[in-house]
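Written below as structure tokens is the structure these notes are about.
We show some of the complex, not the whole, and keep each chain where it was.
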Amino acid sequence: MEAAAESIQASSIGAGTDMQTIPGATVDLGRLTRCGFGEVIYGEGKSTDLMTQIVQTQVAVGQGCLITRIDATAAAQLRRVFDNTRYNPSARTLRIGCGDENLDPIGIEGHSTHVAVVTAGSTDAHVAEEAAETLSWMGVACERIDDIGVAGPQRLLAAVPRLRAAAAIVVVAGMEGALPAALAGHVATPVIAVPASTGYGANFAGLTPLMGMLTSCAANVAVVNIDAGFKGGYFAGLIASGIANAKTEAASSEEA
Amino acid sequence: MEAAAESIQASSIGAGTDMQTIPGATVDLGRLTRCGFGEVIYGEGKSTDLMTQIVQTQVAVGQGCLITRIDATAAAQLRRVFDNTRYNPSARTLRIGCGDENLDPIGIEGHSTHVAVVTAGSTDAHVAEEAAETLSWMGVACERIDDIGVAGPQRLLAAVPRLRAAAAIVVVAGMEGALPAALAGHVATPVIAVPASTGYGANFAGLTPLMGMLTSCAANVAVVNIDAGFKGGYFAGLIASGIANAKTEAASSEEA
Amino acid sequence: MEAAAESIQASSIGAGTDMQTIPGATVDLGRLTRCGFGEVIYGEGKSTDLMTQIVQTQVAVGQGCLITRIDATAAAQLRRVFDNTRYNPSARTLRIGCGDENLDPIGIEGHSTHVAVVTAGSTDAHVAEEAAETLSWMGVACERIDDIGVAGPQRLLAAVPRLRAAAAIVVVAGMEGALPAALAGHVATPVIAVPASTGYGANFAGLTPLMGMLTSCAANVAVVNIDAGFKGGYFAGLIASGIANAKTEAASSEEA
Amino acid sequence: MEAAAESIQASSIGAGTDMQTIPGATVDLGRLTRCGFGEVIYGEGKSTDLMTQIVQTQVAVGQGCLITRIDATAAAQLRRVFDNTRYNPSARTLRIGCGDENLDPIGIEGHSTHVAVVTAGSTDAHVAEEAAETLSWMGVACERIDDIGVAGPQRLLAAVPRLRAAAAIVVVAGMEGALPAALAGHVATPVIAVPASTGYGANFAGLTPLMGMLTSCAANVAVVNIDAGFKGGYFAGLIASGIANAKTEAASSEEA
């Protein structure tokens, strides 16, 4: 049994343990190694100073950043400090690159897998935008399909062929919590449902669509937090990039 | 202002005020006059004796009864006392007629309006049966359509023509809370959604489909209590019989 | 089994499948065909530009629109663009007609069926107004009866004769969640209960009247979402227009 | 400030501080002095032995007891040990007297004040029985009025004169949570509402009527715990006996 501690250190703790302490934060510098993608900063409630310091720590080791829930004023301040940035006011996301990487990979050739990001209604758009920005930051192409909730069911039916072409589907729905279940029955791909707090009355700030999505009969639906466009996009991006990597690896090994 | 009390008595309280007090109950004998349909007894938690006494009070004035949530044992006891009865073990309803009225009007000629009673899954059947029995008791024809939840969306699409033919639609759904919203977008008729407590986990004894049905974008959906097959059927029956009566009246007045 | 796909297309999908994609929305142009009434836009959270574009799409095919939850500023902007409009500041609704249709059918001769729209207290008025505007947009006459909650029970009793004359009744109640149940016992007509978020403490933003209305013993009560004046009005309007249509059809067929 | 401790002891702690420790319980022997009525034992979850010991402690100092939520088996065992007992199987209450006091004061002459105990439906009877037994144990007369829920509103109207005669009214309602509000508008007396867990679906084990009763507009309604027949009866009994005592005192002082 004595060997346990050794083996733990050797195999698991070794990967991605870099970190740096600054006043008020312990910055994780190992995410890229450990998780495949760099750090993401939740901007809500953080001062511009703190965000700037965290980003500087990442940039110093050659990594970019995605900041979510950041308002236009704070974003403008950070954009004065850093290069290669992109702010999406609807999504309230700020992407900060490093080097000369292309920030918007949508439409880049060679991407044979992509994610569909769908809304039930047009008021769900800001959550979908957060998902789309996250996917772009991950280098995963995405297609936006808007406003195909079940109240006008022919809209979903018309979109089915495009939905079937995606590697994963993010569905944002608030007032129309039924869409993920209704959509999922038409496709074989994983569907990540994002409940939105848009709506009134018994929507209860997104709790009702959240619960409805969880109890859906469709087996290919998993759920993330209310309004969590970032998480929906990230999770779908992991699936899509996993498939892309598999293709690349298989192709490479065949070549070899 | 002094005339207020008079006018209240004369017009409103006059209709359907008959009642009779027996030990443990004050029996409403005015429902048929006041509400258009006779008394309905909620059987849960009532002794067989009490139910027998209430029914006798109704029968004595020439009215039948519908008892809901009554188990097979109690129903058998009442069937020994009263004539012209029909027990549905799945719905757990007992209908007690009077005179020689035909208890099952389904399929009777001359009914040009009917109600569709739909389930999302086969485990919702007992609630749908309660709705169907209630409609039969009201003299309203009904068509049952089973197991057309959105997980297999072609099933709903195939049923749309039959759904469009109904005067009102009762939709029972528990695990598949999305069906009423998905269905309602295809039809112009009123949809009464009945959330079912079937399901597990985040179904929360029907609370989740209840809330989901309430927040549906489809404007032609109203909701009744969880597992309330009786209420769903009764409300749909009111709509259908309202249309039937309108037809009859209009025809009569034309004839005259 | 192979014929299934064919039959689905032929019968169900054929009706009301028109739609048009604009940036941020997929506009449903088939509602009038499919559902009997045109598109309704939920204004909350939509930009004036988006609302204008959606309305233009509808107007281009000769259909009017109802916009709900639209504030006075946005409404004023749209009224500069479109003709034949009516804004109700209490209801926060904007109706946009087309052609020379009369926008307010209340009191029009020939309407033999109407809907009663009732409030428990005067603070529930804005929800009732939304219901009334929706009914007017549907061409269904409505009668408003205000402030007859059960705290002063003689008020309800005095209103019973007028309530009995309606084809359907919409009851809005927040602080006085008991009114729909108390009212429904006096009438034979369907009652659509609209819980209101007015009130304080254990009202819990309308959840308490919502639940109370659902558990009411009165069989002729169905419920819609909290503050959902539009839905309450629409559902009642469907019932009333169903009866009106039945009368017209029956009369026509007799004449023929 | 030093005098504070002294004054506290002298005035407040002095009244009703007697107690006795037995294995598993610290028996309060001061309730009669402190609160005006003796000890009440909640029987649920207590062993027959423990209940016996607690009662013995009370009887030893010449006080009787009320045990609530005690099943028939345990009650039978205690009745073998103690004299002057009364078990109500519907209420599941056991009253244990001492000396030759009369256990059922209902109908005793000289009681000019009484409490009305009302149910909305016959399934609420067991809760009402607990209230009635509690009142009898307090020496307060009570009148039972059953099954006057708002679904048959003429029943409540007919009962109004009897309700107006009571010093306080206990209203038990589960499925028909609207009754306390509807009833309270007709009377000037305090109404103690007892929500019942009878019902199904959105009743949520009594939570819905509880919340509905709390938000009632009627100002003369206060609420106790779900199914708390004992508390409803006790609180109403305090009001009624307060009035009775006032009459007695006023009469005595006049005589003197």
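The chains carry the letters A, B, C and D, assigned in the order they are written, with residues numbered from 1 in each.
One rule holds in what follows: a residue touches a chain if its C-beta (ideal position, glycine included) is under 8 Å from a C-beta of that chain, and two chains touch if they have at least 3 such contacts.
The model shown is predicted, which means the values in this text are computed figures rather than measured ones.
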Legend entry - Complete complex - number of sequence copies, 4 represented: 8
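Just so it is clear, only the chains that are shown with their structure count from here on.
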Inset, instruction - Return the chains common to the contact lists of subunit B and subunit D. - result: C
Inset, instruction - Determine the centre-to-centre distance between subunit A and subunit B, using the mean Cα coordinates as centres, and give it in whole Å. - result: 47
Inset, instruction - Would you mind pulling out the distance in Å between where the CA atoms of subunit A average out and where those of subunit D do? - result: 59
Legend entry - Centre-of-Cα separation between subunit C and subunit B, whole angstrom: 24
Inset, instruction - Among the residues of subunit C, pick out those that touch two or more other chains and give their numbers. - result: 13, 42, 185-186, 207, 210, 214-215, 217, 219, 225-226
Inset, instruction - Could you tell me which shape the graph of touching chains takes: line, ring, star, complete or other? - result: other
Inset, instruction - Report the complete set of touching chain pairs. - result: A-B, A-C, B-C, B-D, C-D
Inset, instruction - Note which residues of subunit D are touching subunit B in the complex, please. - result: 121-123, 125, 146-148, 151-152, 154-155, 157-158, 175, 198, 200-202, 204
Inset, instruction - Spell out the residues on subunit D that touch subunit C in their complex, using ranges where they run on. - result: 120-121, 149-153, 175-178, 181-182, 184-186, 199, 201-204, 207-209, 211-212, 214-219
Inset, instruction - Within their complex, state which residues of subunit C touch subunit A. - result: 13, 16-19, 21, 24-28, 30-31, 42, 44-46, 50, 69, 195, 197, 206-207, 210, 225-228
